[in-house]
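Taking it in order: structure first as structure tokens, then the write-up.
Of the protein chains in this complex, one is absent; all others appear in place.
And then chain A:
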Amino acid sequence: MHKQDRRSLLSRATGLGSARKGVGHWWAERVTAIALVPLTIWFLASVVALTGSDRAGVVTWLRTPSAAICMVLLLVALFYHMALGLQVVIEDYVHSGARFAVLIAIRLACFALAGTGILVTLRISVGG
């Protein structure tokens, strides 16, 4: 079984593969990592400060604009970073036919989780 090489002659000669795609993934993982350093520390500090408080305490916290903004930013960076990280784990270890199904499922789940998280945060933040 010989797989047809669909790359251009120039692409084959330079031998770089689809380098731009890989570089984009690498960069996005680093940029989200840098964003997550302050955001996750803020979140952990907030949760520790909220230890033992009930729903009213959490709602009061998320009603402050700064907390709502930080939570939305955290959700975006977190699930982007999570999608990129889990993608590499699957690419490294899963070689069966399930590979693409799992990759697509992870991407969709991360989008769904980020969307849900942002929506409920806004509902708490601006809701009655």
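Here is the rule we use: a residue touches a chain if its C-beta (ideal position, glycine included) is under 8 Å from a C-beta of that chain, and two chains touch if they have at least 3 such contacts; residues count from 1.
Keep this in mind: contacts and distances are computed from a predicted model.
Colleague: Looking at UniProt, which of "Mannose/fructose/sorbose-specific PTS system IIC component", "ABC transmembrane type-1 domain-containing protein", "Succinate dehydrogenase cytochrome b556 subunit" or "Beta-ketoacyl synthase-like N-terminal domain-containing protein" names the chain we cannot see?
Modeller: "Succinate dehydrogenase cytochrome b556 subunit"
Colleague: So one chain is hidden, and I want to know which residue out of A:A28, A:L73 or A:L86 touches that hidden chain in the complete assembly.
Modeller: A:L86
Colleague: Tell me, which residues in chain A touch the chain that this view leaves out?
Modeller: 30, 33-34, 37, 40-41, 44, 48-52, 54-56, 58-59, 62, 71, 75, 78-79, 82, 85-86, 89, 113, 116-117, 120-121, 123-124, 127
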